[in-house]
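Shown here: the complex without one of its protein chains, the others still in place.
The chains carry the letters A and B, assigned in the order they are written, with residues numbered from 1 in each.
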Amino acid sequence: MSISAKNINEHSPWQEMTPGGEIYEGGTARLTKTGEWRSDVPVWDPVKCRQCLLCAPFCPDSSIPVVEGKRLDFDFDHCKGCGICWNVCPFQAIEMKKEVRE
Amino acid sequence: MSIRDRLSGNEAIAYAMRQINPDVFAAFPITPSTEIPQYFAQYVADGKVDTEYVTVESEHSSMSTCIGAAAAGARAVTATSSAGLAFMYEVLYVAASSRLPITLACVNRTLTGPININNDHSDSMGARDTGWIQIYAENNQEAYDNYLQAMRISETPDVRLPIMICQDGFITSHAVENILLEEDDAVKAFVGEWDPEHALIGRDHPLAVGPYDTCPYCMEHNVQQAEAMKNAKRAVLEVAADFERTFGRHYGFFESYRMEDAEVALVLIGSTAGTAKACVEKLRAEGVKAGLIKVRVFRPFPFEEIAEALSGVKAVAVMDKSEGYSGAGGPLFAEVRSACYDLKDRPEMIDVVFGLAGRDCAVGDIERVYRHLLKIVTTGETGPRYIHMGQRTSEKEVL
Partner (left out) sequence: MAYNHKVELSKPERFVGGHRLCAGCGAGITCRAMMRALDPGDKAVVTNATGCLEVSSFLYPYTAWEDSYIHSAFENASATCGGVEAAYNALKRKGKIKENYKFLTIGGDGGTYDIGFQSLSGAMERGHDMVYFCYDNEAYMNTGIQRSSSTPRFASATTSPAGTVSNGKKQNKKDLTEIMAAHAIPYVAQTTFIGNFKDFHQKAHRAIYTPGPAFVNVMAPCPRGWQYPAHLLPDICRMAVETCVWPLYEVIEGRYYLSYVPRKKLPVEEFMKLQGRFRHCFSRGNEWTIEAAQHYVDEKWEKLLAKCE
């Protein structure tokens, strides 16, 4: 049975870690919520949005999901709030606000 | 049925490689290992192997190529010496820590400068902390036999460590001696196939190799690797036992020659063993209880086993054919002496650094060492623990 990334953490004994640091699944980085890094958060207006998708390729964090040619709201688990999408949107459908945390 | 032939050490290694038919050969020349990629290139050109032959532009790249290939689930091999091994230094560590079975034929040539192309063990000794399994040969037969065993040791699932098969440059690599070769089918059956569970390609799931390990993880991976090196001791003996069953020749961690009642003994590595055995016979004929231990497996180091073999011996000279510049003796001395520390009956032990950069060592030179050990036994005075032998000097030396 190969060890899965979700079962490895900083308390794992060496016997329960993968040899040589190998990982046997793709995309395990999703488990890390880099959204916690944000100080600015993008706000998407689906009404103003014309679905031109010019924002989507510019996101370094794969946080603008696109399904069948249409973008959805941001992946707030991973968006770091860089603001590139806000800059690139031709229709002012994205606004940057200050991140507020409880 | 073994086949009688006459081959140099380099020819023998290339022959073994042809029989094994590895998937990838990363080739770069350096004296005195150059002939190995050359012989193999001819096998490739004549269609005798299916190997992807990659003519890289440096040794760092030859090891990197092997790393990529092994991670992809392929059998990857290369050959080098001296500065070539040193150039790979960084990635030797990576190959071991990534737990990749790669086989490297090391034709020992001096590394300690000035530049010289002749034999000593400073190249592979310099790599002794890299996590590689290291096996040494006395002659072409051992080089060939060790090479046939290499992959099975290295690929053992709870080992997964790269392995270097060493032989003395020019002395063994270029000298043509009698050899027993095994049949192609027998070799193929013995070496078998390698089909790892995980690989970069050809599996139903991806593989990620070579992470950035933050502090909470790195030591655990290092400990895993240390355990793997311990497991390699068992794997070495298991494969050797199967080798003996199949081909009839016996191998262990080291060869104990006339050690049963030895009072004085040498511990050494490589082709000098042949010279030393001749000297042992001469001394035995005179009634001297002389013996010899020829270390075959240096990594993992047979700690307990060497101590046991030396227990009861009165005086031992460890012969180091490499100068580690510790100021206190060579690498073999340090490890053998450390192993003997726990013995109730510790032998007197000195280090003789000899044969550097191919400086010749003849039967007479070995005899002087044994006579010195006998003097230690009779006088009870060990004298200096760390001496050199074979150099010209204007001062009076011990040997």
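Note that a contact is a pair of C-beta atoms (placed from the backbone, for glycine too) under 8 Å apart; a residue touches a chain by one contact, two chains touch by 3 or more.
Remember, predicted model here, so these are calculated numbers, not experimental data.
Across B:Asp213, B:Glu238 or B:Glu305, the residue that sits in touch with the chain not pictured is B:Asp213. Touching residues on subunit A toward the chain that is not drawn are 5, 8, 17-18, 21, 23, 25-34, 37-38, 53-54, 56-63, 66-69, 75, 77-84, 86-88, 96. The chain not shown here touches subunit B at positions 23-24, 26, 50-52, 54-58, 60-62, 64-74, 76, 90-91, 94, 98, 200-202, 206-214, 217.
Basically, only the chains that are shown with their structure count from here on.
Centroids built from CA atoms put subunit B at 50 Å from subunit A.
Subunit B makes touch with subunit A in their complex at residues 97-100, 160, 197-198, 205-211, 213, 216-217, 220-221, 223-225, 228. Touching subunit B in their complex are the following residues of subunit A: 2, 10, 12-14, 17, 19-26.
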